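Here it is, the structure, as structure tokens.
Excluded from the complex is one protein chain; the other protein chains are retained at their positions.
After this line comes chain A, so read on.
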Amino acid sequence: MTAHPQTSGYNFAYLDEQTKRMIRRAILKAIAIPGYQVPFASREMPMPYGWGTGGVQVTAAILGPRDVLKVIDQGADDTTNAVSIRKFFERVAGVETTTRTADATIIQTRHRIPEAPLREGQVLVYQVPIPEPLRFLEPRETETRKMHALEEYGLMHVKLYEDIARNGHIATTYAYPVKIEGRYVMDPSPTPKFDNPKMHMSEALQLFGAGREKRIYALPPYTDVVSLDFEDHPFEVQRFDRPCALCGAEQVYLDEVVLDDRGGRMFVCSDTDHCESRQAQGLRGELSGEAAQ
């Protein structure tokens, strides 16, 4: 491995090399045991925990000078969180950044998986607030570790049962639990369940970092990911009854945008890069004329 250049007084990508090696070891272990939460010695980062310090540390540990980084928050590249993390890595690593999914080698995300299928060689880094899917019903860490070790996952279905009993259907719409390679149950972080199928057999490497909780977990490329459900209440993704108002895309995750104070609203792609790429190809939605004004 070649030595990384020093950039603006920091070691390349902010973390010192020893810390990066420690995090890489955790990542390698996580890749070797898909879905298993590997503890790691999470470091203080120059941003608050809620800002995705777990994801930032994972990105810092895998980033190389030739990587091209994209950062999204709820599908958008231009939110405060995404912009500041992107700026952070521009400053401390001097890497190229992009908003284009196809051009990125590393995509750090909070709450979404890009609509365009990821390819081999790309890495998706998730910022995870709460990594433990069993936490909801079992607060004791010693007990949840034992439950994972012994594959005692009945509680996950208790949670889904309660959902149906209360709402008539599985009302969990994000952080929807998945089973990895028939073994570990994993929390996909607060992504909408709409994105769960994208994790299954993805060509990209998926890494999950939880800073405050000091856990890293991973899905290597082509990993089997199954969303938990009941035989008579099978897993379903959210459906939107209309296409994106700007680019006309169907079967994508839409955000509601309020247009005025008279109740005007439209539904547009949450993945802004996806939407812009389609518009650049000349694809139009029903409101694209008005929105352009």
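To be clear about the criterion, a contact is a pair of C-beta atoms (placed from the backbone, for glycine too) under 8 Å apart; a residue touches a chain by one contact, two chains touch by 3 or more; residues count from 1.
Here is the rule we go by: contacts and distances are computed from a predicted model.
Peer 1: I notice the complex is incomplete. Of the names "Spermidine/putrescine import ATP-binding protein PotA", "Hydrogenase maturation factor HypA", "Octaheme c-type cytochrome, tetrathionate reductase family" or "Phosphonate C-P lyase system protein PhnK", which is the UniProt protein name for the chain that's not shown?
Peer 2: "Phosphonate C-P lyase system protein PhnK"
Peer 1: Out of A:66, A:166 or A:262, which residue would touch the omitted chain in the full complex?
Peer 2: Among A:66, A:166 or A:262, only A:166 touches the chain that is not shown.
Peer 1: For chain A, which residues lie in contact with the unshown chain of the complex?
Peer 2: Here the touching residues of chain A are 137, 146, 150, 152-155, 157-158, 161-162, 164-166, 229-233.
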